[in-house]
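A single protein chain has been omitted; all remaining protein chains appear in their positions.
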Amino acid sequence: MTKPLVPFSRRALMAGLGGALAMPAIRPAFGQAAPIKVGVLHSLSGTMAISETALRDTVLMMVEWINGRGGLLGRRVEAAVVDPASNWPLFAEKARELLQVAKVDVTFGCWTSVSRKSVLPVFEELNGLLFYPVQYEGEEQSRSIFYTGAAPNQQAIPAVEYLMGKDGGEAKRIALLGTDYVYPRTTNRILRGYLNSKGITDADIMEEYTPFGHSDWQGIVSRVKTFAAQGKKTAIVSTINGDANVPFYRELGNQGIKAEDIPCVAFSVGEEELAGIDARPLVGHLAAWNYFMSVQAPANTEFKNTWQAYIKNPRRVTNDPMEATLVGFKMWAQAVAQANSTAVDAVREAMYGQKVDAPCGYSLEMHRNHHLAKPVMIGEIQADGQFSIVSRTPTTIVAENWSPFIPENANRRRG
Amino acid sequence: MSTKGRLYLDGVSVVFDGFRALNNLSLVVEPGEMRAVIGPNGAGKTTMMDVITGKTRPTSGTVRFGDHDLTRMDEADIANLGIGRKFQKPTVFDALTVFENLELALKAPRGPFACLRWILTGEAKARIDQVMEETGLTARAGDLAAILSHGQRQWLEIGMLLMQDPQLLLVDEPVAGMTDQETEHTAALLRRIAGERSVVVVEHDLEFVRALGRKVTVLHEGTMLSEGPIDQVQNDPRVIEVYLGR
Amino acid sequence: MSATIATPTPSRLRLGLRAATIAVILLLALMPVLNRLPADHALHISDFVVSITGKWICYAILALAIDLAWGYAGLLSLGHGAFFALGGYAIGMHLMRLIGPRGVYGHPVLPDFMVFLGYTDLPIFWWGFQSFPYALFMALFVPGVLAGVVGFLAFRSRITGVYFSIITQAMTYALMLAFFRNDMGFGGNNGFTDFKELLGMPLNAGGTRAALFYASLATLVGTYFLCAWITRSKLGRVLIAVRDAESRVRFLGYSVTQAKLFVFVLSAMISGLAGALYVPQVGIINPGEFSPGNSIEAVIWVAVGGRGTLIGAALGAFSVNAMKTWLTTIAPDLWLFALGGLFVAVTLLLPKGLLGLLRGRRS
């Protein structure tokens, strides 16, 4: 009866972790030093597996890549993969396990905000380091987390600006459609503040939320049509979460909403999501990201080639969170090399000001607010499921993780 | 005349999806009377029992026990009024011992909290022991009901009826599947129980009914065909027609 | 007590089991102490193991509650996760209120999520949750009332077996959908996190964790004795009778509705208590806890351990979760096969669960 309570000896666990590793075929000789451990905390089952497995593979690819270059500090890098199974309390448990049992030096993980919120206290308590690669609602800054995805001002606001500009169709009415969770809610609140500041009144803003995995969009799409039939150019801003997008876009296409009439800009739809849809009816609808697979840059070509070779599928796509994972990994490796240590405090200090020539074609820098300065790109969906970049900022934009459009931030406690 | 303890059915009909299981049935069982009810399959015997015990609501008609309108009460309330029922197929609680089965049936407060606080007193235990004695199950007190023989299960169920101390007993085919010896034993048991209680026995076995030697009611197609002593009923041409005519 | 007559004399196995149980409880009680040893000590137990064990203890309490309803009264509820979650939410609301002005926006009363969703006042149903006794009361009361209403309607209309299971499943599903809505005022998908303190103790301190661990352990032991007392009382026998031959019980004059309602409400309240102990230990509560899969899994712990045995339920909760923790680490891609296979194997080959395996074919 005591056995199950202490469920695994450490040796068994390590053997298991070894089994979960993607071992490079030829291992360069490493010294006797213990390997550097990289935790991978992405859901491999449950609802989020759709998005997160690709990120797990990206981390494993980077581990292979760095070992191929002789490892880090002369030590081999080893991945410890766990499956938090899209279960938020399990994320916290697994984070603790990675930090306390597997004793990882750094962790790459999480997709949803709630999973990040769930592990945040654990990382802060145990002084761990988490790289979070997904665009999110901001309103957070933890010393234990480096955010390599976009803050709202690096994605949402430039996208709406584009819609309201001449190229975007000079939209005067905006339908904010989102999945009912904190990222869309906060983003839309910020957008509403922004739109109001641009003279668009609340009467010209429609806001509607649907549950995760919502599949029956008939009613909402017809309501958008009605909303659009008020004699002003209308656009949709979608913060619909990955899974619900396929039926949403199908309904848009089937109800004949063309990008020419009501363009829809999305913040959670990338190449990976489009891979599950016939993109032809969607040509011209938009997405805003900090990276598209179609970016023309040497670093991107290398990224795509390495990825497709690693995953052994020449048709597999890359996307923004994967790029953010790669950037985070490279930055962490540089910081470790610079600090000549994997100690969390030293690495954290070395992270600030770290620069990486990213696949997005820009040199990205980590700021002291733990967020990257990133360029913003607007892409139009093409028939082949790729994006044609129709607008991009000339330089990178510094993240405003505390949005000026949320009034309460004025009396937020600093620190 | 006092209605206390008197079972009174008047014009009772039960209709299932157009099928008349009981058709304008009227029946009176006086206190202390033992009545045998016979009839071919589908005559409505079991439905009649169901109506009396609250399992089935009559479509129309009156069902009274003493002053109580049984059509407005549920099974548990009717049982607590003092109407006990023994099923055709012996149903005892397999996961409980013989003793526990009888203890459950013992007349005592039935609410959940009362059950929680229940403590077996010497008096109650004596009563259970007595019933085990009467039904011949003393030796099996600690055995699970699941491992009893068919006859023992029947007796256990009758024993449970006794524990309830009912004023009216409804007994459905008590000797089906029994050996001759067991049948005799059962008949004796029932006669002994009867005493001051009313008993309604539903039975196929005419020999057994004869052995009971009481007033007989014949049901056919949900209605009463004939009533009287067994010999008179057996010679009633309508009864002969129903039993032999097809 | 009729035990001397009603139940067979305790077998050697039963005595052994009892001894093992006591030993396990003592070992569990030792864990936080061993945790305090220096990290390089041979007997040191890591925080991770202690915290995960604390979580499993809560699961074991939930399993006891389910076993009481299912194993004894035959009520297979596929919605016990909802009661667990409601208890968790009640205590979570208390923990949120305790954050006070320490939230990122520094609002004296409103939790952060309300601030950025633009609330100006605290919703009425949040009133009073700054008081711990009130929150604890609600953790029991809300699941109890919900179980009372659902149970009363279901039992009165004699909904049994799979129909009852389906209805309770729909109940937890509906609650999950509702709690996912941010407009409900329960933090939507994110639920509650980032708790600071409980009863004046910081939640991430070792001492608090040990206290919560002991509170859970004490509750587990207490719940066990409560359940054991109930199942050995005459009510326990009524419940078994209801489970096996419901209508016969009615003809004996027992109100099946009352008996079921009593046990269902009690079971829901125990589940709520388990949830209330769980949330401060894992540090998060969100609508995912309502997901129907969670409730089914909890039922399966009971099936694995052996239904209708109490000890088996707790054993099942521990062993399935231990296996899950172990497998999600060593075989992230394959653990679902193992877990699914376990469910199939147990229902098919071990109808009496692990405890039944120990006991052999007694009856």
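Letters are used for the chains, namely A, B and C, taken in the order the chains are written, and counting of residues starts over at 1 for each.
Keep in mind that, in the parts below, a residue touches a chain if its C-beta (ideal position, glycine included) is under 8 Å from a C-beta of that chain, and two chains touch if they have at least 3 such contacts.
One rule holds in what follows: contacts and distances are computed from a predicted model.
This figure omits one chain of the complex; the name its UniProt record holds, of "Fumarate reductase flavoprotein subunit", "NADH-ubiquinone oxidoreductase chain L", "Hydrogenase maturation carbamoyl dehydratase HypE" or "Urea ABC transporter permease subunit UrtB", is "Urea ABC transporter permease subunit UrtB". Of C:Val142, C:Leu217, C:Leu336 or C:Leu355, it is C:Leu336 that touches the chain left out of the display.
Considering the whole complex, the residue from B:Asn23, B:Thr56 or B:Thr71 that touches the absent chain is B:Thr56. The missing chain, though absent from the display, is touched by one residue of A:Asn127, A:Asn196 or A:Gln230; that residue is A:Gln230.
For the options C:Leu64, C:Met171, C:Leu277 or C:Ile311, the residue in contact with the chain missing from this view is C:Met171. Only one residue in the set C:Leu68, C:Met138 or C:Ala154 touches the chain that does not appear here, and it is C:Ala154. Although one chain is not displayed, its contacts with subunit C can still be listed: residues 76, 150, 153-154, 156-159, 161-163, 165-167, 169-171, 173-174, 177-178, 180-181, 292-293, 296, 299-300, 303, 333-334, 336-337, 339-344, 347-348, 351.
Annotation for subunit A: contacts to the undisplayed chain at residues 44-47, 49-50, 53-54, 166-169, 180, 208-211, 213-216, 218-220, 222-223, 225-226, 228-232, 243, 246-247, 250-251, 253-256, 259-261, 263, 272-273, 275-278, 281, 284, 286, 380, 382-383, 388, 390.
By our rule, only the chains that are shown with their structure count from here on.
The centroid of the Cα atoms in subunit B and the matching centroid in subunit C are 44 Å apart.
Averaging Cα coordinates per chain places subunit A and subunit C 35 Å apart.
Averaged C-alpha coordinates give centres for subunit A and subunit B that are 73 Å from one another. Contacts with at least two other chains are made by no residue of subunit C. Of all residues in subunit A, none touches 2 or more other chains.
Residues 20-21, 23-24, 27-28, 31, 45-49, 51-53, 55-56, 104-107, 113, 115-118, 177, 180-182, 188-191, 193-195, 204, 282-284, 286, 288-289, 315, 318-319, 322-323, 325-326, 328-333, 335-336 of subunit C are the ones that touch subunit A when the two sit in their complex. Taken together, the subunit A residues at the contact with subunit C in this complex read 1-2, 4-8, 12-13, 15-17, 19-20, 44-45, 81-85, 87-90, 92-94, 96-97, 100-101, 112-114, 117-118, 120-122, 125, 139-140, 180-182, 185-186, 189, 209, 211-212, 406, 408-409, 411-413. By the touch rule above, subunit B contacts subunit C in their complex via residues 53, 55, 74-77, 79-80, 84-85, 87, 91-97, 99-100, 103-105, 110-113, 115-120, 125, 141-142, 144, 146-147, 160, 164.
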